[in-house]
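Every protein chain but one is kept in place in this view of the complex.
Our next item is subunit A:
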Amino acid sequence: MALPLPPGLTPAETAFLCEMEMVTVIPRQRLEGLELLGGPIPPLNPPYRTPLPLWLALLLKRQRRANILPPPWLSPPSLHSILDFEKSTPSFSPPPPLPPYATTSPPFLPSATANAPPDALPYHWLELGEMLLEAANDDIPEPDNVRRLMRDLREVRMAKMRAGVGVLEGGREVNMNGVGGMEVAEGRAFIGGVVDGLRKIGASKELSRREREAEERENGIGGGEEDEDDMDI
């Protein structure tokens, strides 16, 4: 009964999460609006574009009731320029800009609709691109090119993940801005394991430091001396 999975989303769960992303659909059939558990679904009137969650868009697409309008970043020119950018820096390319007055986060950002910014990879770029290439191959311009560029991007970014392992430390935070959902799911076990392992190695040092600090606080001495305490191992 208890979930037999380790902490952290698995790739399958990440894909499930990705299916909540909104995409733009061009219906080929009429469908009245529906009241669903997660909010109302607008009525579909061909040929008007309608935003729908990905799972529903895929359902409609598989039954040939609609076409999916791929997000602007899923096109050869956009992917090309993002790939060039990725090759030029050691960090991930920046994610799309966030709406200013809200705390919404992926998968509930409009980062995969037809109005999404064309020059940035959203959080679920890999999963979303793969799913669209699989189910809506005919709606994507130059699908083979897109597939090839996606693979290149993935390799470049995976190489960065691997190179980033060198900066991992037990006590410090590691910045991973721009990382994708599937990349987190893949790298979590390794990165988490390394950070946890290094932390355990440094645990006794940390403990003695904590004790010393507590002592200093008790004695009323402003703890300013930080000798022999760098955490690099």
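Basically, a residue touches a chain if its C-beta (ideal position, glycine included) is under 8 Å from a C-beta of that chain, and two chains touch if they have at least 3 such contacts; residues count from 1.
Everything below uses one rule, namely that contacts and distances are computed from a predicted model.
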"Proteasome core particle subunit beta 2", "RING-type E3 ubiquitin transferase", "DNA replication complex GINS protein SLD5" or "rRNA-processing protein sof1" - which is the UniProt name of the missing chain: "DNA replication complex GINS protein SLD5"
Selected from A:159, A:174 or A:201 as touching the chain missing from the view: A:174
Chain not shown: contacting residue from A:9, A:26 or A:135: A:9
Omitted-chain contact residue, chosen from A:28, A:80 or A:199: A:199
Contacts of subunit A with the absent chain, listed as residue ranges: 1-5, 7-9, 13, 16-17, 19-20, 31-32, 34-41, 55-56, 59, 63, 65, 95, 98-105, 107-108, 168, 171-179, 181, 184, 188, 191-192, 195-196, 199, 206-207, 209-210, 226, 229-231
